[in-house]
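Of the protein chains in this complex, all but one are displayed in their positions.
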Amino acid sequence: MLKIGTYEFESRLLLGTGKYPDQEIQRKAVKASGAEILTFSVRRLNVFDPPGENALEESDLGRFTLLPNTAGAKDATEAVRHAQLAKASGLCDMVKVEVIGCEKTLLPDPVETLKASEELLSQGFTVLAYTSDDVVLARRLEELGVHAIMPGASPIGSGQGIINPLNLSFIIEQARVPVIVDAGIGSPADAAKAMELGADAVLLNTAVAQAGDPVKMAEAMKLAVLSGRLGYEAGRIPEKTYATASSPSEGLMK
Amino acid sequence: MLKIGTYEFESRLLLGTGKYPDQEIQRKAVKASGAEILTFSVRRLNVFDPPGENALEESDLGRFTLLPNTAGAKDATEAVRHAQLAKASGLCDMVKVEVIGCEKTLLPDPVETLKASEELLSQGFTVLAYTSDDVVLARRLEELGVHAIMPGASPIGSGQGIINPLNLSFIIEQARVPVIVDAGIGSPADAAKAMELGADAVLLNTAVAQAGDPVKMAEAMKLAVLSGRLGYEAGRIPEKTYATASSPSEGLMK
Amino acid sequence: MLKIGTYEFESRLLLGTGKYPDQEIQRKAVKASGAEILTFSVRRLNVFDPPGENALEESDLGRFTLLPNTAGAKDATEAVRHAQLAKASGLCDMVKVEVIGCEKTLLPDPVETLKASEELLSQGFTVLAYTSDDVVLARRLEELGVHAIMPGASPIGSGQGIINPLNLSFIIEQARVPVIVDAGIGSPADAAKAMELGADAVLLNTAVAQAGDPVKMAEAMKLAVLSGRLGYEAGRIPEKTYATASSPSEGLMK
Partner (left out) sequence: MLKIGTYEFESRLLLGTGKYPDQEIQRKAVKASGAEILTFSVRRLNVFDPPGENALEESDLGRFTLLPNTAGAKDATEAVRHAQLAKASGLCDMVKVEVIGCEKTLLPDPVETLKASEELLSQGFTVLAYTSDDVVLARRLEELGVHAIMPGASPIGSGQGIINPLNLSFIIEQARVPVIVDAGIGSPADAAKAMELGADAVLLNTAVAQAGDPVKMAEAMKLAVLSGRLGYEAGRIPEKTYATASSPSEGLMK
């Protein structure tokens, strides 16, 4: 069970809603992923849209938790505004704080992320903070009271997977709120790895939306997250430099 | 569908039968893994065992394909003798040729593996050859006519995962028979990775048998293999150095 | 030529002065390294020490630039106090700002590092800021006006080398002040790698001081830094997936 603030979820896979070939594929991929939380950019909210053109039907809205993110915000002020807009639209009071500090790498701005998180917490939001894998920054965010830490595995959309598993492990080790690995996941093995390290969940988007077959990849990611979580709970074998025989001499199978 | 010679299997996870804490756990782990092929060392065959003491009940034998391996053989002659003994015991005519050339690393002997494979093929065996990730050696084994190539990911029981994904990719690319990644898999992410690279199946033992909770890890591995296979079929996104926004400006979700 | 503020150095290797087996070895190692900048913790300044017990003789002081660091400072206030104490002792006005945010990982605190850097810059110090490899944080430090960015390769004294070469590359790419890779260097290959990525210099301590033979390792590091710098200037070949023959058919050597 994934608990973020007062919310509870069965699925440990959060899915982004951008970059799908079309809405039909998006709808099927979302279903195949088993995701309960869908994230989307507040920038893309459009209350004037004609009915029937939404990727998610009205009927879907009850089944998913829509997690607005502040993508596109360049500083804390903009991020706070995005969050307030989302709340005013009647969506839930959760928000993923995302303040980008560099257009080329889309890596987050630590100072503005701290500021935006602090302000939104004071306004009663449930805050999930997208951050680099800076270990002390993650600690500072947690001290502010954020409800989940979302360290990036590698740059958004890069598909490079987990570049620094050590930092991720440190962040997970020290955290008392959920750690959701966000950004950079490229393949099911990456997602499984994040979960094996002890992450509470994984958020991804491009890896599914831009896969050759997004629906099949969504299912792959669902299984990968389940698999990695089970592996974490089961406790993996240690790595050894030398070999150890798996077929000892004494009988067992006969 | 995994096809090895004339055999066909749904599951792409092959499981070893050594090193489990006890037979009850082994039985449950085997079940949780969904494996159809169980591998075991011919050295451990014992026709004089009293009934009821087998890890696998009589009733199980019909449900699994038992794949004898020649672990413990130090040269081709011994490996051939092991294989013949297995066949004489009424097991299937499949055999995993395993000739170890170094006790410390348990890495395979290329020359004796080639010899043993050639001889066993001439005697009508269905041969699965355990080998290093030497690309040209894999090709030579295939030219002999082996029915599956089993390159090691890292030393047996080491849990180091796939050290050389490049060689594995080359072997998979050139192969026209199944490639089954064998040895070294330590966690679900490793298994998923092997499948994503295009392997036809994964064989593992220690990663499950010696996990904190072998039954749970067996289930994790089942899901990892399924996940990695789906990921391979779906086609992953390419890795990019720089980021690409996953939340474009144009509307989709509203 | 390495230029930090108004200072200029030939050597691109900065050496720490802690953890040597004894002072004689330290003195020889410093000499073998060719370092011109020696860093040391202000905490260890002791103006009451009897003469003749210093690791560095009076005569040495003219040959080296002593770079005080604020190791041990837990926040900006302490770091500023350390820096002022160093300045008052008659050392140079350069200071390495180091504010640790986690005792276990010794990773730096981004917020307090920014604060301390800002304050010390306003007091006229030449500031070298030890930081994580957070790309936007490095940019913010540079915008403050720090004279050098010192991203860690991995935790202090861990010898794990460069865990995230991508972030390091991004920091180097965007920087207009020197980037000095600090912390985590374990071996000459690590130092060479940092320089190949385009770093302006490397700071290390444990890798030399705790090596089996510190003096020999100091020489190894000197060569590694030279080698990596030359390699960077020469321009390395790109990595290719497939092979390319190095012995073409047309004649050259005869």
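A, B and C are the chain letters, set down in written order, and residue numbers restart from 1 in every chain.
The rule is short, and it goes like this: a residue touches a chain if its C-beta (ideal position, glycine included) is under 8 Å from a C-beta of that chain, and two chains touch if they have at least 3 such contacts.
Bear in mind that the values here come from a model prediction, so they are computed numbers and not experimental data.
Q: Where the complex has a chain not shown, which of C:11, C:65, C:123 or C:227 is the residue touching it?
A: Reading the full complex, the residue touching the unseen chain is C:227.
Q: Which listed residue, B:17, B:117, B:132 or B:227, touches the chain dropped from view?
A: B:132
Q: Considering the whole complex rather than only what is displayed, give the residues of chain C touching the chain that is not shown.
A: Missing-chain contacts on chain C: residues 16-20, 23, 26, 38, 40-41, 43-47, 49, 53-56, 66, 69, 71-72, 104-107, 155-160, 186-190, 192-193, 196, 205-207, 209-214, 216-217, 219-224, 226-228, 230-231, 233-254.
Q: Using the touch rule from the top, list residues of chain B that touch the missing partner.
A: These residues of chain B touch the chain that is not shown: 101-102, 104-105, 107-111, 114, 132, 134-137, 139-140, 154-155, 160, 163-164, 166-167, 170, 174.
In this section, only the chains that are shown with their structure count from here on.
Q: Could you put a whole-Å number on the gap between the CA centroids of chain A and chain C?
A: A distance of 35 Å separates the two centres.
Q: Using the average of all C-alpha atoms in each chain as its centre, how far is it in Å between chain A and chain B?
A: Chain centroid spacing, chain A to chain B, equals 33 Å.
Q: Using mean C-alpha positions as chain centres, tell me how far chain B is from chain C in Å, no decimals.
A: 47
Q: For chain B, what residues touch not just one other chain but two or more?
A: Correct list: 241.
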